[in-house]
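Only a single protein chain was left out; the remaining protein chains are all shown in position.
Chain IDs A, B and C follow the sequence of writing; residue 1 opens each chain.
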């Protein structure tokens, strides 16, 4: 349920940008959500719908899920994260702080925890469309 | 004169790539050199010409200089590095270890040393062209 | 386009009066012990206090304070756990016994994440236990936390003060508010640190003796507040945070 906190962050960030761009009404906000963090899309959508007001009143929030791709810094191997390989506690840890992945996930080829999260981490504000 | 060490690194790295790509002869190696580090292009060229042999015998080394652009993480200001603003010792330090820039260069707008080196740092192997 | 987490940090700290980063540059000078005991002692003096352990690759405050089996709650974000009356957040709840090797960029990301989702309630003080080094965590604290103040710890050793001096110079140059410097693990008289700190026009807050008994009190908050260490720290705290 910390999706609510992320929703607030999205609205707050989108407001700032809308103000900067002089939008009177926001039509669409595109958001990307990385799979690594396993944000519950339903809850995020619900939170956004509850939180939207003023210039966001009629805005549509489009959420795109992005596969989490990891790349080993030691052997170069690149792979897609799958939560099925994690136990509940590790998955929960990564849900709160995606960087704890470095404690629970190892490169499937060489076993190193020294990997880069290429994409699919956290929540990202992609674009805002509206009327000036 | 540590340009020589960088030249060796370039040749060694280029060799590995040429082997991987199955090149019998290398025609051109493109190198980028960042201004921040103030590598002496003449010396680098001389070192490369002395060091090139075997499949590199007839290779041309093209060196492109890249302006060093810095971006402040605090205020977002972006600027181009100019060595004229540095004293000799600081310039020498940055020549050896570009990261010491964080001791000698501050954001001209807000004074922070917390900036990102967007480009123009160090030596980079850009491309290799040759005959299989 | 934008990382939505960054803009919300100020709001998450809105109800916190003072945010104090217990920092040093140098490791092993007593940052974690001071941060933990300071939180405990201020809380016992009826201040509302939070403690955020930001040394992600080697968290220690849970050991010092004996915090086990308490976890932040999830409620529209992360609600800090309650430990000895302190609002408490540490990555240990998520990394546990595992080694957590984090590059600087990961430290930065984890810090932003935790700041963005944690709902600190009304607090007089939020104490941050900082990692050693002058690196991502220190730079991000300056960057993202508008109301940050640094409380810097040194030991009498030249080696510690050499790094502390560099940190102080940096903070002064950036005009980051400095509570002052505590000299910890004093074993014999000397004015070395005090003189140099005052020469930089930074408040010297006081000395804490080396206390051979303090380690025995780890894990037991009642024993900890009764150590010589804690008593000296409390004297300093009451003077500095009246």
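Definition applied: a contact is a pair of C-beta atoms (placed from the backbone, for glycine too) under 8 Å apart; a residue touches a chain by one contact, two chains touch by 3 or more.
Not measured: the values here are computed from a predicted model.
Enquirer: Which of the displayed chains are touched by the chain that has been omitted?
Expert: A, B, C
Enquirer: Can you name the residues of chain C that touch the chain not displayed here?
Expert: 25-29, 32-33, 57-58, 60, 63-64, 97-108, 131-136, 138-139, 155, 157-160, 162-163, 166-167, 169-170, 187, 212, 215, 218
Enquirer: So that we can see where the missing chain sits, which residues of chain B does it touch?
Expert: For chain B, the residues touching the absent chain are 1-2, 4-6, 8-10, 12-14, 16-17, 47, 89, 92-93, 96-100, 102-104, 113-114, 121-128.
Enquirer: State which residues belonging to chain A touch the missing partner chain.
Expert: 73-74, 111-114
Just so it is clear, only the chains that are shown with their structure count from here on.
Enquirer: Chain contact graph: line, ring, star, complete or other?
Expert: Per interface graph, the chains form a line.
Enquirer: Report the inter-chain centroid distance for chain B and chain C in whole angstrom, where each centroid is the mean of the CA atoms.
Expert: Centre separation, chain B to chain C: 40 Å.
Enquirer: Provide the C-alpha centroid distance between chain A and chain B, rounded to the nearest whole angstrom.
Expert: 36
Enquirer: Can you compute the centre-to-centre distance for chain A and chain C, using the mean CA position of each chain? Integer Å is fine.
Expert: Between these chains, centre-to-centre, one finds 29 Å.
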